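Quick notes on the structure that follows.
Just one protein chain is left out here, and the rest sit where they should.
Chain lettering (A and B) follows the sequence in which the chains are written, and residue indices restart at 1 in each chain.
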Amino acid sequence: MDARRRSPFTAAVTLVALVFLFLPLVLVVLFSFHKTGGLSFPFKGFSLRWYRDTFGSFEFREALKNSAVVAVCVSVATLVLGTLAAYGISRTTSRLRGPIGLLFFLPITLPGLFIGIAMLVAFRRVELQLSLVTVAIAHFVYVFPFFLLIAKATLDRLDPALEEAAADLGASPFRVFRKVTLPQIWPILVGATSLAFALSFDEFIITFFVIGSDSTLPMYIWSSLRRTIDPSINVISTMLMLITLLLWVLAFVFTLRAGRGRARAVEPILGGEEV
Amino acid sequence: MSVVAHEAKESAWRSRELRLGPLALTLPAVLGLIVFFLAPLAAFVLYSFLTAGLFSVSGPLTLDAYRQAVSSGVNGTLAVNSFVVGICAASVTLAVSLPIAYWLRYAAGRWQTLVLFLITSTLFASYLVRIYAWRSILGENGLLNSGLERLGLIDEPLSFLLYNRFSVTVALVHIFLPYVVLVLYAGLQPLTPALLESAEDLGANAWKRWRRVILPLVAAPAATAFLFVFVLSAADYVTPQFLGGTNGAMLGVRVQAAMTGVGDWPLGAALSLLMLAAFVLCYGLTALGLRLLRLDRIRFVT
Partner (left out) sequence: MNRYFLTPLDRRELLKGGLVVASIGAVPSFLAACGGDDDGGEAATPTATQAQETPTVPEASGTIDYLSWEGYDVPDATKAWRDENGVEFKSTYIGNHDDIQAKIAAGGGSYDLITYYQGYKPLYQELGILSPIDVTKIPNIENEFPYFQSDVGNFWIDPDGTWTGVPWTWGSIGITWDDKVLPGGLTSWYDLLDPKFENKIGLPDDPVGSFTLAAHTLGYDPAMVTQEQKAEIVDLLTRIVKHARSVAPSFGDMTTQLVNGDIVACWQGWAAMNSFAADAGNTTVKTIVPEEGSFSFCDLYAIPTTADNVDTVYSYLNNVLEPEVNAAAAEFLVAGVTVEGAVDFLDEATRSLYPYDDLEGLLERAPFYNNPPVESDEFVTYQEWIDTWQEVKAST
């Protein structure tokens, strides 16, 4: 590790930033336990009533279920198509590599507002009814570039010599992928998929335009926001934060593991086992 | 012999495969994006040139929507507002992120992983949640005002904290800070202290080290991050509605209202495309600027 430099200024800024980042979130969680219906100080005591109310709410459970279903579908699609695409684009030498890479990257550069309305217009044009399906499609477009960037970066960093060696030994490309590439990258793929899930689960800006009569959790929060706010919205937010936090922990841990695990994953190959 | 033939066949196929095969793997994704992303964008561009009905479009191609978008004085004000908010949000975020990225890279030591995790874990906080959370901090009876009053620092609550551009900017900074920190931190990775030392050893003074080594490495990620925050902030349509008041109104809200409220899709499309054109211009200018300043790639001390 490089030698550590002292820098009180930047340390202070970091600390202030951490407080800045966490303060609103802590308040949200705090007030989800509020005994009364208010959302401003003074804090009047703890209670679980809002949690009871929220979990008893049919709409909430529906929204939660819908968000989960959409996120799962989107994650699976992203994992499969994204891994294929990342592998394809990092291993090819074709000139199409540039334009295709640009295509893949493009959705990130566009604000959700544009993607949302463009898809709304398109769905209407082909008379596809707005529903969770259209939401899933929109989420896929939004999430794909994130997954691809991570997967591609990982694949680019792999040592090509290992794959070449395996190929030289007669392994089919599929086998090379399965026995050499995959063991090295699978933790990152899990992490990236987890991120994809979290991104889809929390997506609002695009969903707002393409959703039909079903509700997702962020949409549910949105409609709650339009009411006089009471702590039940804090409860929902806390739940949402917890779920995405868990996913992030998962992603983080797996990505960290990837660094350490890579060496171990390729041992069997170097050790001369049959490929 | 069969073994040799087999090997030869395998190699031939492999060498061909390395050129064509991998590309084929991208096909499903490419098709998906063309159908669900490019085609909608094309439809969307088309719509901006059509005549508006109530939640429907018709007929002859026309520039009416664009004319309407451009001729309204209010749109101009909103555009300026959006621009200002975007610049402020991007500037503040970048200014705050640089020290943080620096600390994480060079001064964090064993705290690095934890703080990195903490910062990025705030990404998990829902976008909508943050927005209304800031209301309970910045409002008349919010955390800040109550706290300041209790400390005796103010007599009357500060009303300039909320429902204006300031609160919108604060919320946007809150949203984008983790991203920018990550991007800058990644950008600083190649810049090891050893690198700086060797630059020093090779005779570069502080200014040269900054100009030739640090800046080029940081410039591209920093510019990218700045643009990212600017574009996404300027196009935001939720934050202004809840935190903007009458002072912080932004163009994105107008677009959203055109699409889902009024049903004037050509107008919505036209406004969006004009915004998009402005953003593309910004991207282009930045890329050009970086290239002109020779900051688009790393040139080592020579």
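To be clear about the criterion, a contact is a pair of C-beta atoms (placed from the backbone, for glycine too) under 8 Å apart; a residue touches a chain by one contact, two chains touch by 3 or more.
Being a predicted model, the structure only gives us computed values, none of them experimental.
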Interface partners of the hidden chain - shown chains only, full complex considered: A, B
Among A:Thr78, A:Thr181, A:Ser200 or A:Ser215, residue touching the chain not depicted: A:Ser215
Hidden partner chain, touching residue among B:Leu94, B:Ile119, B:Leu162 or B:Ala204: B:Leu162
Residue touching the undisplayed chain, where the options are A:Val69, A:Leu225 or A:Leu256: A:Leu225
Hidden partner interface residues of subunit B, rising order: 54-56, 72-74, 77-78, 135-136, 139-142, 157, 159, 162-163, 241-242, 244-247, 249, 254, 257, 260-264
In subunit A, positions touching the absent partner: 36-40, 53, 57, 59, 120, 123-124, 127-131, 211-215, 222-223, 225-230
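One rule holds for everything that comes next: only the chains that are shown with their structure count from here on.
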Intercentroid distance (Cα basis), subunit B paired with subunit A, Å: 17
Interface residues, subunit B side, partner subunit A - complex: 6-7, 10, 14, 17-30, 32-34, 36-41, 43-44, 47, 96, 99-100, 102-104, 106-109, 113, 115, 117-130, 132-134, 136-137, 139, 141-143, 146, 174, 177-178, 192-194, 231-232, 234-238, 242, 252, 255-256, 259-260, 265, 268-269, 272, 275-276, 283
Touching residues (chain side subunit A, partner subunit B) in the complex: 1-7, 9-11, 13-14, 17-18, 20-25, 27-28, 31, 39-41, 80-82, 84-85, 87-94, 96-97, 100, 103-104, 106-107, 109-115, 117-123, 125, 137-138, 140-141, 144, 148, 167, 170, 172-173, 198, 202, 204-205, 208-209, 218, 221-222, 225, 229, 233, 237, 240-241, 244-245, 247-249, 252, 256
